[in-house]
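Heads up, one of the protein chains got dropped from this complex, but the rest are sitting where they should.
This part shows chain A:
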Amino acid sequence: MAGSRMKLEFSRVIQGRSRLGVLKGLGRNGQDSMEVPGCLLYTHFGTVPHLTQDTLHTLSNLPSVTQVTLSNIAEHQEVLEEFKDGFRKFAGLHDTLLYCSLHDPAAPCPTGYTTNKTVSVWGSGGRIELTVAKFMALQKIVQPDWYQSMADGETWQNNTSRKRVRKSVDRTLTHLDECLVVHQNSQELDGVEVFGVVEGGDILEERVRSARETAKRPVAGFCLDGLQTGSMDQTLRTQLIAAVTKELPEDKPRLLQGVGRPDEVLACVEAGMDLFESFFPFQVTERGCALCFDFNISPDPERAVLELNGGERDTAGETQPNGDHNLDDQTQMTSFEIDLKDKRYQDDFRPLVEGCGCYCCKNHQRAYLHHLLVTNELLAGVLLMIHNTAHYHGFFGALREALANDQLDLLKDRVSG
């Protein structure tokens, strides 16, 4: 593939690590762009969970890139093949770029099914095994703007052996090479970009090896896999990211898979990551919670006084300390949210977050959300998804502003409450 069109244009690089800028040259025509650091729009089969177009479009400033996953798409290969015009059109998506990942970051899948030649995804009907041929056949019918190459990322469990980690690096490189061959010979993928995937588990040397080797291939950017929330603590993650990014070209974007918690996002941006998946608001919604963490660092005399006087701050409920490494238990509530099922919200007539401009906060109150959750009403998911998505994207906006004004530390303090 002759040099990709995707290019990162920096407006700031802080301490040689955190990057602020614009990712340009996106899309088939190379005219689209997205701000970095940024997140992709998380969807199930092209639909933001719980939302139809009307409810989705109550949100402004949506990410310009929609993420879809092969775990949702693989089982529909036949119908997409017959449709011929690509996934975007099939799903009725207009005006958005499409990124196709392998797995759904919010749905950890069973391990033990990868082989030298295959990886597996889980659809609604069960396991679907993918060879490179099938993987690439899917990319050809999805026709995304870019996709991650096939990868073996089963290294996040505790006590993954060194041998297993090495295998994941080797296999992933082989898959990448094979994907690229098919890619370069596919007219359907003309103008589509490929991201290489950096593996290596928690072993520094393997991470470096994977990064170095992947960087040699003609890819448009890099996904970092196997570093998901729950797989290791942030200190190690930061270390590994730092080591990896040293081996990667500066002007190619880096996407971190499986990390969505605000504190972890901030730390990983500091370590040199550009793109994230926005599955975290969905997870918060599924447990009936609303994001409420503060990311406002603009100077406001009124707020300063309020805070001095111990103004009302929502204390989030019982939370799990960060020490718990359990990839399977991402259902635990965090300190960034409030649990609306709690009785204390029964007669709380305030919006979810004071000052939030989302549809939910402009029209409804905590007491109503509480009622919807207690009575198991579908509207709860709709309203919470709207708010959580708005809040999370607001956070990314604040993050970019903080980088622009050299206030990342201030933001970190604010977010950790």
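Things worth noting here:
The criterion applied here is as follows: contacts are C-beta pairs under 8 Å (C-beta built on N, C-alpha and C of every residue); 3 or more make two chains touch, one makes a residue touch a chain; residues count from 1.
Just so we're on the same page, contacts and distances are computed from a predicted model.
Between the listed names "Calcineurin B homologous protein 1 isoform X2", "Queuine tRNA-ribosyltransferase catalytic subunit 1", "DELLA protein" or "PAR6B protein", the UniProt record for the complex's undisplayed chain reads "Queuine tRNA-ribosyltransferase catalytic subunit 1". Remark: the omitted chain is touched by one listed residue; of A:Ser4, A:Ser33, A:Asn72 or A:Thr96 this is A:Asn72. One of A:Gln332, A:Gln365 or A:Gln407 touches the chain omitted from the figure, and that residue is A:Gln365.
Taking the whole complex into account, chain A touches the unshown chain at residues 44-55, 58, 72, 75-76, 78-79, 82-83, 90-92, 123-125, 346-347, 349, 359, 363-365, 367-368, 370-372, 374-375, 377-379, 381-383.
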